[in-house]
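Mind looking over this structure? Questions follow.
Here the complex is missing a single protein chain, while all its other protein chains stay put.
Read from first to last, the chains carry the letters A, B, C and D; within each, the first residue is number 1.
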Amino acid sequence: MGVAALSDVEFTLSTGTVLGLIGPNGSGKSTALDCVTGFVRPDSGQILLDGESIFGKAPHLIARAGLVRTFQTVKLYDQLTLDEHMSLSLRGLYKAGRSGASRRRSAERKRATSWLVEFGLEQLRSAPAGILSYGQKKLLALAAVLVTQPRIALLDEPLAGVNPRIIDLIRDAILQANTEGQTFLIIEHNVEFITSCCSEVVVLDAGKKLAAGPPSVIWDDPAVYEAFLGRKGDGHAG
Amino acid sequence: MPADRHLSVSAFSAGYLSGVPIVNDLTYGFASGSLTTIVGPNGAGKSSLLKGIYGLTRWCKGSIRIGDRDITALPAWGRLQAGISLVPQGRCNFPHMTVQENLQLGVYTLPRSNRAVAVAEALDQFPALAAQRTRAAGNLSGGQQQLLEIAMAMMVHPRVLLIDEPSLGLSPKARCQIFDKLKEITDHGVSVVMVEQNVIEGLAASDIAVVMVDGRIHRHGPAEEVLNDPEMKNVFLGGRPDTAAPGREPDRRRHDDDGI
Amino acid sequence: MDATYTWELLANGVVLGSSYALLAAGLAVIFGVLNVVNFAHGALYMLGAFAAYFFIPLTGYWIGILLTAATMAILGIVLQEGLLRRLPPDGAFSRSMLLTLGLAMIIQNGAIVLWGAGPRQLPEDSRPQGHLLLGDVIIPTGRAFIVVVAVATLGALYLLLNRTQVGRAMRGVSQNPTAALVVGISPERIGRLAMALGVGLAGIAGATLTPVFTVSPQMGITIVFKVFAIVVIGGLGSVPGAVIVAYLVGMLESFAGGYGSAMTQSISVFLFMIAIMLVRPQGLFSTEVRV
Amino acid sequence: TDSPDTNSGPITIGLSAPLSGPAAALGENERNGVQLAIDQINQDGGLLGSRKLTLAAQDNACNPTDGVGSVTKLITQQQVSAVIGALCSGVTLAAMPLAKRYQVPLVVATSTSPDITTAAGKGGNDFTFRINPSDATLAVALSSYLHKAGDVRKVAILAEDSTYGRTGAAALQKALNDKGITVTGVDFVAQGTSDFSTQISKYRNNGTQSVALYISGADHLSFLRQAASARLQLPVTGRVELEGQNLEILKDEQFAGSSSVYPYSSLIKTPANAKFAKAYESAHKTPPTYESFEGYSAVMVLADAISRAKSSDPKAIQKALVKTDFTSLTGGTVKFDAYHQAHDKAFILQIKNGKTVIVSDVVT
Partner (left out) sequence: MTAALHVHEPEETNDVMSRKSSSPLHKWLGGRHLGPLLPTAAAIALVPAVVTNDYFIDVANLALTFMVLGTAFNLLYGYVGMLSFAQVAFVGIGGYASSWLVTHTDLWQPVAFLAGGGVAALVAAVVGAVTVRLSEGAFAIITLSFTLLCAVVAAEWTGVTGGRQGIFGLPAPSLSLGPVDLVADTPRSYYYLLAGFTVLALWAMQRLVRSSAGTVMIAIRDNEPLAKAQGYATNNYKLAVFSFCAFVTGLTGALHVFRLTTIDPSIFDFYLMQVMLIIVILGGAGTFWPVAYSAVLFAVLPEMLRMADEARLIVYGALLVLGLLFLPQGVGGFLRARAMNRQLRDMRGGRS
């Protein structure tokens, strides 16, 4: 279309970090994620995984290489049950896990069940995903990624529509997995979550990198403040 | 507060399978001219309630009234004409049409003479959309689409606005603006019923809170009261129970201290 | 083979394209709004031709065409109310395919029972007489009228779809039925309108051919596939796309047949379709939106 | 399988023909002819001492799958004494082994594939008989006529994409070449094609002096209509029915000199034909077509065989059929050769002053 959704964006996701990718609406965050995971082919540039280019590779190969994602507009198999979602994800992504992660069926099964229980979905286990509420869909999509313990999980607004109580659970899980060596890239608009979860933050604005650094530094940046946070309102009071 | 802006449901049930009510025998009058926020766990039936009121669930029982008028028998577009408008959860626009065309369809029910003005007004109120006017809606970012959908619902100047998680996918800045805008229209007498998972900000902006659990109203009252009720906070609104690891609270405070 | 020949083939292509365009536009409207693949389109086109066969001798050409269009539009509404509306909305695509297939069988074989399988033609005196001479190119009046009717009808259709709120609503219903409900569109009304337009267009296509071809119950059997392909190539649901591709196909057939044999004519159409779909799988004229 | 009760009750004649799909019009014509023959025989008191004939007609939609089903049903369930069919050559070729297996005579009345004859009689299939002439002989007759008439030296062939069209076109092309008449092109159009403008333009511009048609039904009439309104100044030839709606168009000056080779014309002046044509016209409001004639003939040939066999048993009928020596409606003789092919008359027809005249007849 002649308009670049992203231009000259560069960032590094080092192993073992939780990177927050934030920015105002339409700043190109989801597009960046699409590029990294092969769903959109960038016009130019480089995408390296462990020094090797994954530029232009097919999405499923990138997923198998360990980059596992969720979608902002939640994607599920409407006619498959929750259990089937979990097992499909496990089976499709068994190569994407961190080395050393358990490949035992029973362990996987336990993990899958425990995610469904944690997210309050265990009663709906054998229901088709199409009937879930919006938040439940988001949670299922997230669980299906987390259960595979991928090397790098790329989450596009995983918390939008999720009840705050469960947000706390997710935070704990991510931090826990992170200490076990998993890497995360999280796109979020939830400031509190970014602050408490991410060790690094990259801010995009209008397709360009606006700032980068640890959260505490980022929030002090007036440009970020202007573009992303807006004014201080009563809404932000804890 | 004009009476014809008073939305009420009585003995209202709605669901997708016969015999399985998702919204269960609900009776409630939404205060007119104020911002009521419904909160509750995922899958509690909040969206189903809003859809049921607008006539989008597969079945419903009981009655829905606006003022004195019983609108239970009306089809969805009839309810719109009766003054209710809905912003559903998730994506709900015309993806292959431009933003401009979407807005033009947004005023489908307005008299011909008012349409152009309403579109111009909306573009004026949402500059982010004005910039994307000729783009296909499906190519906007998630947040931009959310804004578009809110704009489309507001354009018809409804008496009752049902809005399902408006903050979904919006940046903090846009979120504040939307909450402000909602407050502003309640000031003009519109009754707004909002569902929010962004509980703290949502309730802070609202007049009245309704807590829904398992298809029923668990509790309702002034928003501030509910927000500060420790039981509510622990069980439904998130945040740590007081026994939780102490590391978390300061995080939130820090972000507060940071002046955000 | 000289310039006259080329011009003649061009004229033939325009006439052929006009017929395809009327049919394709109708199919595209029905598909675009209702998500219904109308396999009965060929049968309805045949009914239109028969209607005109009965009307034109009574009322003359122009009024006959108008009457046919009106009758067929009413039939469209009846079909919508009686059948299509009753299909549940999810998965309408494949069901509609079968429903209209059944409908096509009923109409086609009903016509055989009613009118016999043999061909009929309009009596000499009710056909448009004479021909146009453009340079050396002879165009029979009946064929010229096809172009006139097509251009007028399709022009009006374009204005309706793109310049009016109703037209926008029609496109809207197909793109997102829920969103349509949310902005207050009555899907029933729009559905009726779409069927009235689509079937009416099929009727007009049939009616304009009545004075030129013969009329028989089998006349619509094979045309559906070609028109279906034209609609998909144009970009599903894009009426202007369907019309443009219809003219392209008409032109292609005319020239391939003119400079090759009738076999080249059909083969070239299939190859054209395959080639376009390989290069632009989403169709020639559709806006792509992100996944 | 049980053979039908050979002593009493009605005698059932089976017909497998396309009654739906693109060839339905032809099948309908054939059935009309068959029905007329049966009615006439019954009116005259039936066969074998007042046993009536009944018709069992099955649709074969012109495809072998339906065709095999229809013929199997006729033979094994409806227990017909003989089958007439199956119009489309492909279906006939699929039906022939069934006739042989169940030993029920199959009278082919309209299928043109030369392979039917090759396989019948001496070819191995004793139960298949064909009464319609082969296209090759017709083509030779026509091209001799054209050659003699002398004014046409460049002919284009327009044929439908069916066995009828393809074998006919091939035979004519060969026969014309043998006579030194140039074929400017052969176009095969799908059955059900309605638009012929491309071909018409082509004939107008490439020096073609006459168009030989091998297309049937609605397409045929459609071509003539379009040629007329496009002012195509050419005589047509080939297999053109110079009667009914066609004649209305062809009598116009622009088609002057049109000719045709046809195994039948309603103009043939035999008493039997006059009776047939009159009865047909009063029942169906149009002159009989070629298919109706052949259907009628098939029944008459069978009736003759049944009478001679003095039995309605299929095997007996087959034996009688082999010895058929029957005068047809057109004055020719139906007699089966070693390949069970009959050699009835065919006619060269021409339009003179707006009227169809029989120029000559040939034994095929």
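Rule of thumb we're sticking to: a contact is a pair of C-beta atoms (placed from the backbone, for glycine too) under 8 Å apart; a residue touches a chain by one contact, two chains touch by 3 or more.
It should be emphasised that the depicted structure is a prediction, and the values quoted were computed from it without experimental measurement.
Could you tell me which displayed chains border the chain that was left out of the figure?
Visible chains that the missing one touches: A, B, C, D.
Among D:Val34, D:Ala119, D:Ile157 or D:Leu224, which one is in touch with the chain left out?
Candidates D:Val34, D:Ala119, D:Ile157 or D:Leu224; residue touching the omitted chain: D:Ala119.
Using the definition of touch stated at the top, determine which of D:Lys52, D:Lys73 or D:Lys315 touches the missing chain.
D:Lys73
To test your reading of the contact rule: which positions on chain C touch the chain that is missing from view?
Spelled out for chain C, the touching residues are 83, 86-91, 94-95, 97-99, 101-106, 108-110, 112-113, 178, 225, 228-229, 232-233, 236, 263, 266-267, 270-271, 273-274, 277-278, 281-283, 291.
Just checking the interface: what residues of chain B touch the absent partner chain?
16-17, 19-20, 24, 51, 56, 58, 88, 214
Across the whole complex, list the residues on chain A that are touched by the chain not included here.
37, 39, 58-60, 63-64, 68-69, 71, 75-81, 83-84, 86-93, 95-96, 105, 108-109, 112-113, 123-124, 126-128, 130-131, 144
Simple rule for what comes next: only the chains that are shown with their structure count from here on.
Kindly list the shared contact partners of chain C and chain D, in label order.
none
Name the chain whose C-alpha centroid is most distant from the C-alpha centroid of chain B.
D
Report which of B-C and A-B is connected by more C-beta pairs in contact.
Top pair by contacting C-beta pairs is A-B.
State, to the nearest whole Å, the distance from the C-alpha centre of chain B to the C-alpha centre of chain C.
44
What whole-number Å value describes the gap between the mean CA coordinates of chain A and chain B?
Whole-Å distance between the two chain centres: 26.
Among the residues of chain D, pick out those that touch two or more other chains and give their numbers.
Expected reply: no residues.
Which residues of chain B are in contact with two or more other chains?
Nothing qualifies.
What residues on chain C touch chain B, complex-wise?
Answer in residue numbers: 165, 168-169, 171-172, 175-176, 178-186, 286-287, 289-290.
Residue numbers of chain B touching chain C in their complex, please.
Contact set of chain B toward chain C: 54-56, 75-77, 80-81, 85-88, 92-97, 101, 104-106, 108-109, 112, 115, 136-139, 152-153, 156.
Would you pull the chain D residues touching chain C in the complex into a rising list?
Against chain C, chain D makes touches at 19-22, 24-25, 27-29, 185-190, 192-195, 197-199, 201-202, 204-206, 217-218, 221-222, 225-226, 229-231, 245, 248, 286.
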